[in-house]
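Left out: one protein chain. Kept in place: all the others.
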Amino acid sequence: MATAVRDARPKVENPPGGLTPDELLRAYRTMVICRALDERCLTLQRQGRIGFYAPMQGQEAAQVGCTWALQSEDWLFPAYRELGVALVRGVPIPLILDQFIGNQGDELKGRQMPNHYGYRRFRFVTASSPVGTQITQAVGTAMAAQYRKEPIVTVTFFGDGTTSSNDFHAGLNFAGVFSAPTIFFCQNNQWAISLPRERQTRSETLAVKAKAYGVWGVVVDGMDVHAVYRAVREARQRAVEGQGPTLIEAQVYRFGPHSTSDDPKRYRSESDLALWKERDPIARTKHELIAAGRLTEAQDLQLWETARQQITQAVDKAEKTPALDPRTMFDDVFASLPPQLQRDRDELASFLPPEAKP
Amino acid sequence: MATAVRDARPKVENPPGGLTPDELLRAYRTMVICRALDERCLTLQRQGRIGFYAPMQGQEAAQVGCTWALQSEDWLFPAYRELGVALVRGVPIPLILDQFIGNQGDELKGRQMPNHYGYRRFRFVTASSPVGTQITQAVGTAMAAQYRKEPIVTVTFFGDGTTSSNDFHAGLNFAGVFSAPTIFFCQNNQWAISLPRERQTRSETLAVKAKAYGVWGVVVDGMDVHAVYRAVREARQRAVEGQGPTLIEAQVYRFGPHSTSDDPKRYRSESDLALWKERDPIARTKHELIAAGRLTEAQDLQLWETARQQITQAVDKAEKTPALDPRTMFDDVFASLPPQLQRDRDELASFLPPEAKP
Amino acid sequence: MTELTLVQAVNRGLFEAMKKDPDVILLGEDIGVNGGVFRATEGLHKEFGAERVIDTPLSETGIIGAAIGMALYGLKPVPEIQFQDFIYPAFDQIVSELAKYRYRSGGQYPCHVVIRSPYGGGVKGGLYHSQSAEAYFAHTAGLKVVIPSSPADAKGLLLSSIHDEDPVLFFEPKRIYRSVTGEVPDGDHRVPLGQAATVREGTDVSILAYGAMIPVAALAAEKLQEQNISVEIIDLRTLVPLDEKAVLASVEKTGRPIILHEAPRFCGYGAELAAILAEKALYSLKSPVLRVTGYDTPFPYALEHLYLPSPERVIAAVHTSMKSG
Partner (left out) sequence: MTELTLVQAVNRGLFEAMKKDPDVILLGEDIGVNGGVFRATEGLHKEFGAERVIDTPLSETGIIGAAIGMALYGLKPVPEIQFQDFIYPAFDQIVSELAKYRYRSGGQYPCHVVIRSPYGGGVKGGLYHSQSAEAYFAHTAGLKVVIPSSPADAKGLLLSSIHDEDPVLFFEPKRIYRSVTGEVPDGDHRVPLGQAATVREGTDVSILAYGAMIPVAALAAEKLQEQNISVEIIDLRTLVPLDEKAVLASVEKTGRPIILHEAPRFCGYGAELAAILAEKALYSLKSPVLRVTGYDTPFPYALEHLYLPSPERVIAAVHTSMKSG
């Protein structure tokens, strides 16, 4: 259930319809792929086959529900944990795996750590690591769309910790002042690495921060794909109608470690995790589908099986794709190669083993 | 009247006593000196006798009322417009004028533009120009005092525009999380150079931003010295009792230009100014004192006369004080002069006219 | 041709770009109704409206972040930072984002933003209205850095910057905003990026400089001419990409380089010039590579006239150079 507040006037809304049963089944399938891919990536990292991974288990409903409520023209500004967003948007799994490996198929040309992908044709902006920087950018893109009179929204994704960033403050404030059609989708997964939500900020909720900018603020159960879908649809509606931006706090939990470099046992209790796992969005959605007679256990097993096969194929393909040409290192610093970089490039080439020379 | 809010629970307080009549008379005297000095500085700048000036007319009650409510052990973190704060704290006028001229008497050694003074012995921290940077620092000092168990507060001064700064966000958030004994004293003078308050942020008030950090938020009539005094006293009390920080929005108006480089006619109407001038804190306080029989018109004239004489003397003295020794340019970059700066110093000395050599 | 001050030429450049291309959008503090604190955007708000000349809240983080978002979308934002000294709250957006967008996305997201900002001392601005921060940006791969020294170059380089495809930091020497005037071609006048200008030819000494130091170099050169020392002045105009050829050609001719800038010396832009000479022109050098720069202190207020490189300090360096080797 979504609580929408604007300025000092809290307003409780009764949930209108969420996803249709058909949509829910499709959404569930995406959530399954998401979970299966996430699990595989953790394994690949442990086996040294990819260098790093930041899992998102527990956040599937939030990401899938949110993206489901958008139009494909809407621009997405992800952080580094938005696998579910990418999948709903249609980014092919092989492309993602190419990025994780940084091979010749990687459209980012091996420039970034795993997770930090982005694809212009999907209006899915390339993520960076410094937290929050995407937030002001999403507002700028929204202002640009507004200027060009394109009736779209921009959606920016970030975590609870990132509400402390400079760009959160500047972005929300600009969006308020300029009525930018931006949805600020905060996945409060309760942790910023080792810092719990309560130590990140003393505000009652994260959504209440909307009041500081005179924009809409919504708290939503991020384990409930319907609730998220509804909240985002409403926010989108308001935004394109010129009613301004919305800050949505989707309350979720990070089931896994912050990243493969992290050991959550150092700072959090298993019992808390167990409590939240009872609300696992995948189990919950599956349960609903089964109860509604839209899914059987056998079909479910099949879904998982298909997902895993699909992923295995993509991994195989990605691992067989040739490595990057080292000379690409000098592309894209500027639109064209300045003489100085040409020299660097030549120098590097002189150190390459003969087989790598053209 | 102060409205104190914490989180989502607004609370209206009935004003207990403000300044006593004796205190009010003394506070009024300071406000008069403040206004007279401000006027003089504008003249000095126009005559080319000082290089720059940022006037504060209209903000006297806010600054004097605030500082009156503090203890001399409290640390002050001013912006560049806090003349009234400096005067209440006891900074001598001649010292201020030496700073404006940047002569040998300037304890800052001519390093800064006028207005950007600061004196360690008055716990009045040296101002800088980048807006907002003092805010996080004030919180750090409060945390340090808390650590050392010194029962003081830090008070940081800034304008409406500065609520958009990075440090406002970080400072309020840290203060909330650590319950730092800091008072965030925002003088909302309705303008950030040419940008009106409504275009700075869409929040209902500036004080409501406190909710974003779970701290106390108070709106106060900044033209009413009693109201400001009361609000700050209460905030101070809360802070030292461990109840956390308060954001105070003192609503005032900048009667003059942003600075001597600014021409407000380009962006604001005279009629607005005229409305606010009806609430001139000096006229208002004078009126109250006369009504209470604590001041006569003749005594008032005398106050102004004394203030102006005092200022004339200080200006004379400051203008007669010798210029800085150019070699001081290299002091205080580090605690001691590294060889490299010694060379720079020698080089400079070689260009000085003979009479300037030691 | 019209006789303009440097700041007027900037204004005309912005006008020209905006008239031609509706994608050019300005944003910044006090640039709209107020016309900018230096009046660089005077009249543009009236001409092009609040949609294209956007007065923003007081947040450089927001200004540059929003400008980047606009550029990703396909507009050509030209944000103003009121004083270069206040660019630091936007440093993360500039260094982590603007400089790296094209690269990190494998070329998918070019990010063409032109950041205008007045820089430098000489206006009694003290520590925070006087800095020359070009070295920070020149060191950041992915950014172009441009500094004009004349009205015609100000307009021509600004228009080239706006029509470039890469992010450009366009720093305007505020000290000579009004003190320097000159004939400026009307219309879409362009001066190509990456080309230095020989603003004075000479044979004995090469002064390598830019921005507000060009008039200082010129004054020194005049005086030195009286002493029969022939000074060549190279105005770099574009710091990144540097016109290395022009620099090397001049120094190979004179053998005596003097590097001149007002930023502090240590790790300043001049260090790179010296390093290039020490690598590529070593055998042409007749004298040590000398730098005349601001001192390695924060920028002072009362003593700024002694902090800034003066013609006297340049002349002294030239004399030192002439005596060497």
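Note that the chains are named A, B and C in the order they appear, and that numbering of residues resets to 1 at the start of each chain.
Simple rule for what comes next: a residue touches a chain if its C-beta (ideal position, glycine included) is under 8 Å from a C-beta of that chain, and two chains touch if they have at least 3 such contacts.
Everything numeric in this text was worked out from a predicted model, so none of it was measured.
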Thinking of the complex as a whole, which visible chains are touched by the chain that is not shown?
A, B, C
For a quick check of understanding: of B:167, B:221, B:262 or B:280, which residue touches the chain that isn't displayed?
B:167
Touching the left-out chain: which of A:40, A:89 or A:116?
A:116
The one residue from B:144, B:275 or B:323 touching the chain left out of view is B:144
Which residue among B:39, B:331 or B:347 touches the omitted chain?
B:331
Quick one: say which of B:136, B:201 or B:246 touches the chain that got left out.
B:136
Selected residue (touches chain absent from view) among A:131, A:155, A:210 or A:295
A:131
Considering the entire assembly, which residues of subunit B contact the chain that has been omitted?
75, 106-109, 111-112, 116, 118-120, 125-126, 128, 130, 133, 135-145, 147-148, 154, 166-167, 169-171, 173-174, 177-178, 331-335, 338-340
On subunit C, residues whose C-beta touches the chain left out of the figure:
85, 88-89, 91-92, 95-96, 99-100, 103-104, 127-128, 135-136, 138-139, 141-142, 240, 263-264, 266-272, 274-275, 277-280, 282, 285, 287-291, 296-298
For subunit A, enumerate the residues touching the unshown chain of the complex.
51-52, 101-103, 106, 109-113, 116, 128-131, 161-162, 164-166, 192-195, 199-201, 261-262, 266-267, 323-324, 326, 328-330, 333, 340-341, 344, 347-348, 350-351
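By our rule, only the chains that are shown with their structure count from here on.
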For which pair of chains is the number of C-beta contacts greatest?
A-C
Compared with subunit C, which chain's mean CA position is the farthest off?
A
Roughly how far is subunit A from subunit C, centre to centre by C-alpha average, rounded to an integer in Å?
39
Could you give the separation in Å between the centres of subunit B and subunit C, each centre being the mean of its C-alpha atoms?
35
Could you list which residues of subunit C touch at least two other chains?
57, 59, 61-62, 89
Give the residues of subunit A that touch two or more other chains, as numbers and ranges in rising order.
166, 169-170, 173, 177
